[in-house]
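Just one protein chain is left out here, and the rest sit where they should.
Right after this comes chain A.
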Amino acid sequence: MASVLYHCPCLSTSSTPPPPHLPSSKNSFHPLHRLFFCEECDAVRCNRCVSVEVSGYYCPNCLFEVPSASVRAEKNRWDSSEVGITFEKPTGLAAQLQKLEDSAPDALEFDRLKEHFEPILRASSLSPSSSSALPAAGHSRHHSNPITAAAAAALARDIPGVGKHTPHTRSGRPSGKDRSANKDEIPEYKSRVDISRASTYGSGGGDVDVDFMRRLESLSEVASLEQRWMYSWSTSLETRDLRPLRIPLHSKQSKRCPACTHILIKPEQKAQSVRYKIKLVAANYLPAITVALPHQVEMLGHISAEAAKRSAKAPQDDDRDRSGLQAGKTYPFHMALTNPLYDPIQVRLSVQRMHVAAASHGEGSAKEKTRRPPFAISIPTAPFSIAPFAEAWEYDDDEDMFGLDDEELEARLSGREKDTRAKSKTVGVLEKKANVTVVGGEVALGKEAHGEIKFNMLVAYTYRSDDPTPSDGHDVSPSKKAPETKTFAFYTVVNLGMIIPKNEPRLEVDEI
C-alpha cells in the first residue's frame, strides 16, 4: 500500500535526505506519529537522535511501581512460580534467594575479580595523572552537552582507564600517557576456577555431562538452550537445576532534544497512565499526509460492495495488491494533507530531483536498464492553503453539521462543489474539506520500470507565527520586528507501491 514517511535529519548538517532507493533511506524516514518536534530548535527529532532518561520503573507482572532508590539497592524482582524452591516468607524473595546465588561459582568468581581490581581502581583514581587528564578530554568534544559531558566524567571517574583511552587524546604524543599507564600496571589475575576443569560443573562436555546423558529418560530433563542462555556462567544441563530468573523491570522514559536538551516527552508519574506532562510530537506541528491511488480505492470499494451483496466475508489484505501498477502506464494519485494547527497554512510541494546514477547504484545487472528515470512524477507546484484545525470537526460524523455556523457550512458545501468541478483534472487541488486539502498528482511509468515507486518530496508550509514575544528570554528571532509568518520545510518519502513488470501477467485480475 501507498505510504508517506517523514525525514528526520538527526542533527545532520546536510539538508537533503538520502535518495529513496538507497538502503540508508529507511533509517532516516519515519512514520509521522513516531516523530517528535523541538520548539526551541524548530526541528524534527526521532527516537534515534533524542536522549532518553528513565523517569520511573515498574514490574511488568504486577505493575508495582518500584522506587528508583530500591531499584538501585535491590537489583530486581523475581518470578518464583512453578519451581521447587520454598520460601520462608512471601516477601523479599530476592533477599532469600541471594544466599543461593552468592555461593554460585559465577558470583564467587565475580567477587574475586572485584577484590582483585578494586584496590587498583582506588589507587589509580587517587593518582593525579588520570584525574587531571579527564576534564580536558571531556571538553575537547565537538558537540559536548552537559549530559554527555557529565556521563563521560562519571565514567572516567569510576573507570580511570577510560579517561586515558578516549579517542580525543591525540595519538601523536603517547610518551607521557604511557608512563602513567605503566605506573598503574595491573598485576596478573588468577581465576578461582581452573578453566580446564570447568567441565566438571556440567555443560562443558565433560564426563559429568556424558554420564547425565546416559541416564536420560525424557528429553524434558535437559534444559533448553534458551533457558540456559541467560546465565553468564556455564550451568548444569539439567532442567531440575534451573532457578527462577529475575524479570527485568520496565521503565517509563522521558526524552530530550539532543541539541538543546529541552524535554520533548515527559510521562506522568503513574506507571499505567497513558498521559504525558509534556508531549511535543511532530503530528501536532507538521501537516499529516496520506497518499492513495484512486483506482485502487475504487477497486477496494467495489470488492467490499460485491462481498456485501453476496453477504460474504469481505476478502482482505491479499486483494490489495491486485490493482498493482503496470509498467508503461500513467496513474493519478491523491495526497490528503491535514492541518494540525489552529491557523491556516500555505503549503508548497516539490519533488526532489532523482539522482538516477545513485539510485541504481549497487543493483548490478539491472544497472543498464535503470539508467533512465523509471518513472516521472507530476504534482501541483503552486502553493495552496489548508484551513485551520477546529474543535468542531473533532466530531467525526460526516452528517453532523449542527455545530457549524452558516459561514462554515457554506465553506464546506462550496468545497464539495469544487470537488465535482475539478473531477476532470488530475494534477492540482482537488478537494478542500475542514482542515484537509486533497491534491492530485500523476505518475508516468517507463516501459522498463520495475521495483517500488518511491520519491522524496519537499513540503514547505507557511504559518502565522502566533507568539510575537518569544518565550522566557530565549529570543531566537533575528529582529524584533519579526515577520508575521514563518516557513518550515521538511522532506518526506512517498511510496506508491510496486510496479508490475510488463511481461508478467497481472495477478488474477480477471477474477474480480
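Here, a residue touches a chain if its C-beta (ideal position, glycine included) is under 8 Å from a C-beta of that chain, and two chains touch if they have at least 3 such contacts; residues count from 1.
The criterion applied here is as follows: contacts and distances are computed from a predicted model.
This figure omits one chain of the complex; the name its UniProt record holds, of "Dynactin subunit 5", "Signal recognition particle receptor subunit alpha homolog", "Exosome complex component MTR3" or "Peptide chain release factor PrfB2, chloroplastic", is "Dynactin subunit 5".
Residue A:L430 is the one among A:V66, A:L341, A:A387 or A:L430 that touches the chain missing from this view.
The residue touching the chain not shown here, chosen from A:T16, A:T261 or A:S304, is A:S304. Note on the undisplayed chain: of the listed residues A:Y276, A:F384 or A:F488, the one touching it is A:Y276.
Only one of the listed residues, A:C41, A:A292 or A:A444, touches the absent chain: A:A292. Of the residues in chain A, those that touch the hidden partner chain are 33-34, 58, 60-63, 226, 229, 250, 253, 265, 271-274, 276, 279, 281, 283, 290, 292, 294, 297-301, 304-305, 307-309, 311, 313-314, 334, 336, 396-398, 430-431, 433, 436, 438.
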